[in-house]
Structures are given as structure tokens and as C-alpha cells.
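With one protein chain removed, the remaining protein chains of the complex are shown where they sit.
Should a chain be cited, it is by its letter among A and B, assigned in written order, with residues numbered from 1 in that chain.
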Amino acid sequence: MWSYTLRRTLGSVPTLLALCVITFFMMRVAPGGPFSGNRRVSPEFVKLMEDAYHLNDPLWQQFWTWFNGVLHFDLGPSLKLRDYNVSELIAIGLPTSLEVGAWAMLLSTLVGVVLGIAGALRRNGPIDYSAGAIAMVGVAVPIFVIGPLLQIVFGLQLRWLPVARWDDSWQCRVLPVLTLALPNIAYVSRLMRSSMIETARTNYVRTARAKGIGEWRTILKHALRGAIMPVVAYLGPATAVTISGSVVVETVFSIPGIGRFFVESVANRDYPLIMGVTLLYGAIVIAANLVTDIARGLLDPKVSYE
Amino acid sequence: MSAEPAAAASPNRPVLSVQDMSIQFKLPQGWITAVDRVSFDLRQGEVVGIVGESGSGKSQILLSLMGLLAGNGRCSGSAVFEGQQLLNRPPKELDAIRGSTMSMIFQDPMTSLNPYMRVSDQLTEVLTAHQGKSKAEALEVAIEMLERVRIPEARRRIRLYPHEFSGGMRQRVMIAMALLCRPEVLFADEPTTALDVTVQAQILELMAELARDMRTAVAIVTHDLGVIARLCDRVIVLYGGRIMEQGSLDEIFYDPKHPYTKGLLASTPRLDEKVHGELRTIPGQPRAAMGDFPGCPFEPRCALRIDRCRAEMPALLGDDKGRAVACHVSGV
Partner (left out) sequence: MAFSRRTALSVAFAAAASLTMVGMTLPAAAETVLKRGIGSTIGTLDPQVNFLGYEAWIQDDMYEGLVTPGADGEPIPGAAEKWDISDDGLTYTFHLRDGLKWSDGTPLVAQSFVDGVARTLDPATASEKNYIFSSTISVTGAAEYMSADNKGVRDPKTLGISAPDDKTVVIKLDKPAPYMLYLMNSFYVAPLHKPSLEKFGKDFVKAENIVSNGAYHMSESVPQSHVTLVKNPNYWNAANVKIDKVIYSITEDDNTAIKLFKTGEQDITYDIPSDQIEPLQKEFGDQVHVTNSTETVYFSFNLKKPPFDNAKVRQALSMALDRDVMVNKVVKGGYVMSCGYVIPVPGYDAPKVPECGMDKAARVEKAKALFKEGMAEAKMDKLSLKIETTANASMRKFGETAAVMWKQVLGVNASVNSQDRDAWLAVFTAGTWDVFGDDLIGDFAGPETFLAYMDPRAEAGYNWVSPEYEALYDKAMAITDQAARYKVLAQAEKVLLDSYLTAPAAAAPSRSMVRSNVKGWVDNPAGWHGTQFMSLQ
């Protein structure tokens, strides 16, 4: 398994490289630059500043300079948040985003799996219908509607939770994590439910029942193992969804995470920050997919690593 | 004449006694009867074969006895095993019995074994659940049983996953799994149908040997008369969910009475026949919803039918040694 991991990791390097190259050249297509936002500044001075940051060198040379920096773990300075390096900004924002994202993934997986199993076992019962209703809301209503709605209900009217704050308290994590988790809860629970129904009909589950080991053991040991596979496979892309959703959650709940940096860096034409965060997101998505594939391999004995 | 197959006549008392068992399924068009008032006994150490065409409801009999009937089915009647009623019991109560004193092997061992679990786990969980053995003890018993079913290098192989076994070996594993707790009764649903012919013979031989050694009563359901011939002591012929004829192996094979039985035997190709012309068949098709008609279910296809056959269901009549026929025209 370790050689498989190593091979996959090495194999992802060309993907990341392609991602960087495409992003680098695409972001230059947008008109304007980091210093062109102020009309009072003369074009000569804009050029002066751009030269100071080597923005008028040939593009391939700029890419090479940046890439060289990456190899030395230096992602360059931020052109807009000039007090910080890109690495510093990532170091500040990433743990926060990861924390919210990880909680959201954990919550959505657990709740989604439980709801899905419950729905499958008591089909068309009250649990199944309420789970289905939650699923529909989670899929149909976008998180920039759900987030402020939760803020109004729990923050403004009930005053149970803070409206938008980020510190060490657990209260400030509840609403953002819930908002981010809801779409995934929806997908996972529906996926789990149908997978569970299908698995419960298989011959091997019938055999397990025939062995008289008890209904719970049959469900949890036999049916679940097979039913969980599609959910595990979904978790890779789900991570990507969660990461991109974090931008909205961070804006609505004023969370200092990396998602907000990312969106603003595009509007600001903050090239090093765009590249740094793109590289980071790419690495995260690739890592998530790798972990998912390994998990599937561990869970399904028919998959072997060549 | 009494319709009861003899119960107390033989020195072996019945381990399982099924009386008037009927199974119905709810379909969009309403309830249809799959099995209609079937009764039979199973004695200690005997192998009973239930033969009939596909879709004749024979598998459902076994599944109902094991409490595995589908959600849209219902069964009525009585099935007494070890002094307890089996039919319509809550699953929790059946769990004490199935897998330990009463077990079942299924048709397709590839899909009937859990592909995500090691064989060792699938075997040991039967022992830990029913006999409270520790994992280590259970493993030893399981390895011993695998050796008994003639799986070479059992100690190494037990840790493999089902897909790493061949078809024949998987069925051996199933058999081992079913016999771990030395059940009184073993149900087998088409155990060799999914295997190729050479392997079939081995499996059948193994089953015969084990049943004999462990004094397990076996009820085997199949459409293959060759399997019946190899394994069974007694045969029950089912058509349209009803017993058409029953008797000992020799009686059925060498002296069949019911037109359907005769047709079945006649349509089985034999090695010692000269090959000429087409295969013999029983004309006509099995009809759907067979149990819901008042007359004999075989009547549309029967060469010997008379008017009475359509109007009235023939009763199963026989002697007190277990030989019986349900036909207006032929009798014991």
C-alpha cells in the first residue's frame, strides 16, 4: 500500500504542475493588474511598481521565478496584503478553513450515514420522510441562503449562538459548520439510503440472516460494509465541494480563512496569492482523492494495488 | 383413505413436521398463491428432495421455514421443529435456531458469501454467536470443518476472501459454514446449480458423506433429477405449489404414478439412450398464479386429463409408508 501511495503522490505532481501553469497564464488574461486600481496614480508609476515586482518580465520567466520559489518553499509576497508573505497568509488562514471543513465533513458523513441507514431500514416511515426533506433542503437551498437564515434564527432572534465571530469558543463553530455540512448531509444520506437498500437485498445479507447472528450484527457487520463503498467514493469529490463552499461560509460568518483570501485575491489581481492558494487547493483535492482511493482499497478486498 | 403421510410408523421420529403450509405473495394484481397446503416430514438422518420446475415455489418453502420470506409474502400452516413452531415467529426468536440447529446453504456461493469479509470471520461469527466460543476457539473449529469439507491448506486459506476461492471451494465453504454447529436440519437450495458438472459431483458426494456422518436431516430443493438420484432417500414432486407425488427414491424413479412425474423422468436425457430426434418435453407452459384455480394445476398440460380434473383439486392419497399421489386418474 505504501508503494501505491508513493506512486500516486508522484503521479499527482504533473497534475499540480499543469494546474499551476494553466492558472498562471489564465489569470494574466484578465485585464488590469494589482497596481492599476488607483486612477490617480500615473501610468509611469504603475509601471514602476510593476517592475519592482517583475510583473513586466516575459511571462515564462515570471513563471519560472515563481516556480523556483515554490521549490524552496517560498510562495512570494502578497501584492495586496503587503505586510505579509503568501506563506504567512496561508499559515494563518489554512488551519481555520481546514478546521471548519473537517468538522463539516465529519458531521455530514456521520449524520448522513445514520440518516441514510435509518431511512433504509424504516423505509417510508417518519424518519425516512424527514431525512428526505432535509436532503431536499440541503440540495436545493444554496448555502448563502441557509447561512444568513441560521444567523437570523439562532443569532438574532434566539440569541443562542454568535452571529459572526471566530475565537476559541465552540459556539462560534456551530452555525458555520452546520451550514457547510448541510448539502453534504443531503447527498450522503440519499446515497447511503439507496446503497443500503440495495445491499440489504443481496444474497450475502440473506446468508448472514440465515446464520442467525442477529439483525444488528447483520446490518452493521455485513450490510454496512458493502453499502458504505459508494459513500466512501463520494468523499473525495465531497471534499472539493466543501472547500469551495467554505468561501461563502467564511464571508457570511466573518471567519478568517483561506477561502476569502482566495476570492479577493482574484479581484485584486494579487498574482502570488492566487497561485499559492490554487496550488494549495489543488494539493488538498488530490490528497482527498488519494485518501479516498486508499480507503476504498482497504475496504474492498477485490481491489488490489498493482 | 387417510391423507396423512405416516408419522409414527418409522422408528425415527420426525425432526421437522410441516403441515398444510401455504405461501402467498402480494403482487400489484392481488394476492397469488405460490405454495398450496404442502405437508411433509423430515426424519433424523434422511435426505428429502423437493423437485419441480423453476418458479414452482419450492425455494420459498425453505425460505419460509428459515424466516427469510420476502416482505410481500405471507405464510400459513404449521412447521414444528424441536417442539417449536417455526412459521411467523419474530426474527429474534428464530435467530437462536437458524445457523445453529437449523441451517441453509444457497444456490450461488459467490454472491452468497460476503465479499468484504474474510472467510474466517464469516465462519467464526456463527460459533461465537451461537456457542459463545472465543475467537481463537472458533477459529480452530472452523479450520477443522474446512478440512472436513476437503479444502486443502485450510489454515492458510481460511484467512482469504471469498473471491480468492474457486466456485467449488466456495460451496464447500458454505457447506462448512452451515454445518459448524452440527445442525439437526440442513436446507439446501439448488446447491449445485451454479457449479460446473465435474464440481457438482464432488459436492454432492461431500454432502452425502457429511449428512451420513453427522446424522443431519437434509431437505434439498432442486430441478435437477440427477441431484435427486445422487443424494436423496425420499422425493417430493411439486407442481403448481402442490405436492403431486411423493415416495422413496426407487418408487419415484422406477414406478412413477403421476403424469407429471412420468413426464419429468421422460424428459431427462439419459446417457444410455440412443440419440434420435428432439428432446422430449412436457407440452405447454407452467401457468402463473397456479395455486388459485380450483382444479388440478397440471390439468392444462396433462395427457390423461378428464373433466373432473378441471373442476376439482385431487387429494393427496397414499399408504401409511409415505407413498402418495394426487391424481384423479392415477393412484397408488
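Everything below uses one rule, namely that contacts are C-beta pairs under 8 Å (C-beta built on N, C-alpha and C of every residue); 3 or more make two chains touch, one makes a residue touch a chain.
Given the structure is predicted, the values throughout are model-derived calculations rather than measurements.
Contacts of the undrawn chain with the visible chains, over the full complex, involve A. Contact with the undisplayed chain is limited, among A:24, A:187, A:234 or A:261, to A:261.
Touch with the chain that is not drawn comes from one residue among A:82, A:122 or A:201, which is A:82. Touch with the hidden chain on the side of chain A covers residues 30-33, 35-45, 48-49, 51-53, 80-84, 89, 92-93, 148, 151-152, 155-156, 159, 162-169, 251-254, 256-257, 260-261, 264, 267, 269.
In this section, only the chains that are shown with their structure count from here on.
Here the spacing of chain A and chain B, counted between their Cα centres, is 54 Å.
Residues 66-68, 91-92, 94-100, 103-104, 106, 108, 111-118, 125-126, 129-130, 161, 163, 174, 177 of chain B touch chain A in their complex. Of all the residues in chain A, the ones that touch chain B in their complex are 202-215, 217, 221-222, 225-226, 299-302.
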